[in-house]
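With one protein chain held back, the other chains of the complex are shown just where they sit.
We just call them A and B in the order they show up, numbering each chain from 1.
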Amino acid sequence: MKKAADHTKPKRYGMVIDLDKCTGCGACMVACFAENNIPFKKDESEKLLSITWMRVYKLSNKKKYPDTDICYLPRPCMHCEGHEGHSPCVSVCPATVTDYSTETGIVSQIYTRCFGCRYCMAACPYHARYFNWWDPVWPKGMEKMLSPDVSVRMRGVVEKCSFCYHRYQRAKDKAYVEGRTDVEEEEYQTACTQACPARAITFGDLNNPKHKVYELKQDPHAFRLLERLGTNPKVYYVSSREWVRKSGDNYLKHEEPGHIATKH
Amino acid sequence: MFPGFFEWIWDGGHMLFMGGLWYALGIIGLGLTYCIFKAAIETAQGDGEGHGHGDEHH
Partner (left out) sequence: MDSALIPKGVQRCSLGKFTLLIAVVGAVLLWGVYAMLLCWIKGLNQTNMNDYYGFALWIWADLAVIALGGGAFFTGFLKYIVGKDELKNIINYAVLIGFICYSSALLILAIDIGQPLRGWFIFWHANVHSMLTEVAFCLSCYFAVLTIEYIPLILENRQLNKVPFFHHLAHNMHGIMAVFAATGAFLSFFHQGSLGGVSGVLFGRPFGYREGVFVWPWTFFLFTWSAAAYGPSFTLMCTKILEKASGKQLVKDNVVDLLAKISGWMILTYIIAKIADTLYWALVTAPARGHTLMDFYSNNPVYGIWILVLEIVLGGIIPAIILVVPGTRRNGYLRMTAIILGVIGVSVNRWVMVLQVMAVPVMPFDFWAMYYPSWQEVATTILPVAYGIILIALSYRYLPIFPQEPELNPVD
C-alpha cells in the first residue's frame, strides 16, 4: 500500500470555510449525521453529551444594537498536522488508535482498537472528539438506512470527523478501476461540503494548486482556529469581519491578529 | 510490545522505552526466580532454622 502511494505526491486534504457565507442552517451537521452513521438519543438537550462531528458554533461580537453582529462557525475535526504530524491527539493516544496520515493529511481513528481512555479528548482544544457514552440505538427501521461504508461505533470509544474518508477510498477504487493513480478534486468531497446550500465550505488538497482550496487559503482574510498553540490545523476560515478573525484565537490586550508570528 | 508486531517501528523512542521496560522486568523476574530457587534448595536441605528471624528483616 505504501509503495502504491509513493507514485503520487503526498496530499494534505483540508477545508476553507467562508464564514461570511455561512447562514448557520445546520445542513452540514445533518448531512454529516446521515453520512457517518452518527448515533443520537431521544433527548439531545445536553449538548456536552451529543455527538456532532460537525458542529456549528454561534459567535457574537457582544455589542449592542445597532452594532450587534453574529457569525456561525462550522467546526469539523481540524485534522491538525502539528509539527511533522505531531498533532495534539495523535501523539497522546496510548494504543496507537489515532494516526496522522502523511499520504492524505487525515487524522484517522480505529474504533475497534480504542479502549476509551479519552486522553485524545483532553488533548483536543477544539472539542472535535466525542465519546460514546451509550451504545447507539436507532429508531425502528433506521438501521436499514445506515451507510454500509461507515462502521457504527460501540459504547466506550471515541469518534470524530474523518473528512468522510470512506468517500476517498471509494474515489480511489474508482480511479484504480479506470486506470488512474490520482483522485480528481470533484471525486472526493465531504458530505458537509456538498450539503452546504450557501457553498460556504470548500474541500480539497491544500497542496494541489489545481484545487480551489489552494488559492482560497491564501486569502488575506483567511485564518485558522487557535493557530498560536501550534496545532497547525488544516481547516481554514475566511471572514472579512475583523472581530470574527479575532475570535479565532486568544490575544493579549495589546496584540492584534495578523501581527502574531505563529510556528507554522 | 514485542518486536515484529503490527506497526512495530525500531526508532530511538522504542529502543529507550522497551530497553528500560525489559531491563526492569528482567531484574524483577530474575530476582524473584533467585529467591524462589534459593528458598526451594534451602527447604530441601532442611535448613529450617539456619538464620535468625527478625534481625535483618523489616
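Note that a contact is a pair of C-beta atoms (placed from the backbone, for glycine too) under 8 Å apart; a residue touches a chain by one contact, two chains touch by 3 or more.
None of the values given here were measured: they were computed from a predicted structure.
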Please identify which residue in A:121, A:150, A:171 or A:222 touches the non-displayed chain. A:121
Since one chain isn't shown, list which residues of chain A touch it in the complete complex. 46, 48-50, 57, 59, 73, 82, 88, 91-97, 113-119, 121-127, 129-135, 154-158, 225-226, 228-231, 246-252, 255, 260
Which residues does chain B use to touch the chain missing from this display? 1, 5-7, 13-14, 17-18, 20-21, 24-25, 27-28, 31-32, 34-36, 38-40, 42-43, 46-48, 51, 53-54, 56-58
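We take it that only the chains that are shown with their structure count from here on.
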Any idea how many Å lie between the Cα centroids of chain A and chain B? 48
